[in-house]
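Structure first, commentary second.
One protein chain is absent from this view; the other protein chains keep their places.
Should a chain be cited, it is by its letter among A and B, assigned in written order, with residues numbered from 1 in that chain.
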């Protein structure tokens, strides 16, 4: 481990992993509340919304990790870490909203999308810079 | 960021993340076409095939990232990046086929499998080389 290791990216990744654990736990608690025994994934609407909210986070999570680390390693670690924290908050808003009603998932969804677009574009700019430099000897 | 950073692996990762977003969007559009409101995931066969096609990509995605980066860091970045592009194409063929019929998912499925096997074996050879070198001082 070196001093220039990406500690902030690792810290945000670990925090987001903790959030994934917390969201899985919420599905488990919702199972108990609504008496939905595994392996069943259907039940009262509130349970199904909680379940789908978590599934959506499962779908997003690897995409998040790719954009976080791409932006962090190839553009700016601090910017990426800040974006990562915003993502965690966005997901929390998404799940809290979705559990209440299908419509209330939208705010968190658009916030998530905004973070994805931002991290991706910044990461892409860093990668293009690097590719131009490394393979075409062009310095912008 | 250094000149020898794995820009190509990062670029392919970002492209595959974009594809995941596109596939999620297709499920959303299929929801609208077939009038399947979230959180429901059942409906007309075409919607269910679109949904499962995306889910299968969600299942494959972290496995893809592991094999891409393992092959890229421990065997050859260019080979891995080429394999990664092939994976993205294979997934596109898979989803396009699956949306039409369950049988038509098979070509893309076998292509995906071929990429996984290739990236894994090349990555494994690099890792074994490295382990023999580092821990047993054997140079092949």
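Methods note: a residue touches a chain if its C-beta (ideal position, glycine included) is under 8 Å from a C-beta of that chain, and two chains touch if they have at least 3 such contacts.
Everything numeric here is computed off the predicted structure, so don't read it as measured data.
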| item | value |
| --- | --- |
| Absent chain, residues of chain A that touch it | 1, 3-5, 7-8, 10-11, 13-14, 16-18, 20-21, 24, 37-41, 54, 58, 61-62, 65 |
| Chain B, residues in touch with the chain not shown (by the definition above) | 45, 48-49, 51-53, 58-59, 62-63, 66-67, 70, 73-74, 98, 102, 105, 116, 120, 123-124, 126-127, 130-131, 133-134 |
